[in-house]
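I am attaching a structure below and will ask some questions about it afterwards.
For this depiction, one protein chain was excluded, whereas all remaining protein chains were kept in their positions.
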Amino acid sequence: MKAIGSATAIRDLEVLREAHPLVHNITNFVVMNNTANALLAIGASPIMAHAVEEVEDLISIADALVINIGTLDPQWVESMLLAGKAAAEKGIPIVLDPVGAGATSYRTQTALEITARCKPTVIRGNASEIMALCHSAIKTRGVDSTADSKTALEAAKQLAAQMKSVVVTSGSTDYITDGSTVLTVKNGNPLMTQVTGLGCTASSICGAFSASVSDALRACASAMAVMGICGEIAAEKSDGPGTLQLHFLDALYHLDKRAIEMRYET
Amino acid sequence: MKAIGSATAIRDLEVLREAHPLVHNITNFVVMNNTANALLAIGASPIMAHAVEEVEDLISIADALVINIGTLDPQWVESMLLAGKAAAEKGIPIVLDPVGAGATSYRTQTALEITARCKPTVIRGNASEIMALCHSAIKTRGVDSTADSKTALEAAKQLAAQMKSVVVTSGSTDYITDGSTVLTVKNGNPLMTQVTGLGCTASSICGAFSASVSDALRACASAMAVMGICGEIAAEKSDGPGTLQLHFLDALYHLDKRAIEMRYET
Partner (left out) sequence: MKAIGSATAIRDLEVLREAHPLVHNITNFVVMNNTANALLAIGASPIMAHAVEEVEDLISIADALVINIGTLDPQWVESMLLAGKAAAEKGIPIVLDPVGAGATSYRTQTALEITARCKPTVIRGNASEIMALCHSAIKTRGVDSTADSKTALEAAKQLAAQMKSVVVTSGSTDYITDGSTVLTVKNGNPLMTQVTGLGCTASSICGAFSASVSDALRACASAMAVMGICGEIAAEKSDGPGTLQLHFLDALYHLDKRAIEMRYET
């Protein structure tokens, strides 16, 4: 397992801020505000829109698409699939956040359908979501029924290889893999898990980096390093998970070379 | 009228944090983020989901259901009724927040329909919502047309007795009643009324306590004491209603025995 190093994260952040990518999000109601603010703060430009009447037009101007199924329903899933198809045809990065995969079969099946039809560049979830997706994907193909006993990292590698996606598994250490190479990011703070939607923010930040840096594996490692470092900065300034939310946005906005160099963990 | 005392609130909070209950919310767009964060901060685990395709599956893993009609429409009401039916069958607590009952007949009728069909364990609203619900409930049954002149407390007691629910009426003093016993909670700060959705948060916190403590009357009194105490702590740290929101979440996260003992008012 490898790490990208602080110099790569710094360079990728510079490229992102230069590129100012337009990131189209079809995401859940809980996190829309935070996600849009996080994208603005890091230097990207957010679009939040879901009508089938316009998602294809928006993809035509977007640099990345982020699909998040947190508060999914059939109407929104229709838009996700339509936008995903358009994004795949245009060739821009697609990030899928399979929120709650494994909790209900509707979520698992929807995440798998989006994966199969839109071929996401990146799938980012927590360990249980990635394992649910991997095992269901395999089960529906009648392969490797012993996968359940494997760790999330093995599941992530299998899922990545099978889907030809980069799979990002968030946790106290983040694992980013394309199925063969595994990159790790160790930055972060436990208080981040007490704020709703920071995982969703991570997915959109992965979208912004993937839109700017052509190597999606590296782009996601830079994105997760930025998330973790800003989480640390915010946690030091915060009295709890409430204030952490906004200090986190401030940290994204001010993040610079020096802070990354000082804090990057290998 | 009685009060539960600080020792009960402390014990119930400990029980909640031990139980770490899963609270399924079908709530409005305005408060979803705050509600999810408040549940996390107090030690519960939030689910925010509304698709008819999955609400029954989610109820099968949930410890409580909170239905909030703040931004209702027919599709969401369908999900509320479906989830409510499943929750009633499973026997987990159901909290109804009849936001805006009395403002439009659609809201009043929807709140009454949910009440009639789902038999909520708890109904939490402000005085005018509780009165609207009580008077309409009675009017539609052709009973007690003089109820209009009674106070919210009388309405709350009638509604509680008729629906066999605990009714929580929020205000400078909170009244919690099952129709015979009335518990009061005097903690709180007026600045809380200047933040949108703290009432909605209160409903979800009532759900988290009701999921953990079997006596719903007492559970709601503990919930409202916790809300009021955290509101006081947050108000002391805040310059206005904006910053109050996040200090409130921090206060929920850090709330301990000592703060409850010091601040609990009888």
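For reference, chains read A and B in written order, and residue numbers begin at 1 within each chain.
Note that in this section a residue touches a chain if its C-beta (ideal position, glycine included) is under 8 Å from a C-beta of that chain, and two chains touch if they have at least 3 such contacts.
Predicted model only: the values in this text are computed from it and were never measured.
The chain not shown here is touched by just one of A:N37, A:T108, A:S170 or A:N189, and that residue is A:N37. Only one residue in the set A:H50, A:H135 or A:R218 touches the chain that does not appear here, and it is A:H50. Touch with the chain omitted from the figure is made, among B:A38, B:L246 or B:A259, by B:L246. Only one residue from A:L81, A:V166, A:M192 or A:L246 touches the chain missing from this view: A:L246. Residues 29, 32-33, 36-37, 40-41, 46-54, 57-58, 61, 75, 237, 245-251, 253-254 of subunit A touch the missing chain (whole complex, contact as defined above). Seen from subunit B, the chain kept out of the figure touches residues 28-31, 33-34, 70-74, 100, 103-107, 194-197, 238-243, 245-246.
Here, only the chains that are shown with their structure count from here on.
Per-chain CA centroids place subunit A at a distance of 34 Å from subunit B.
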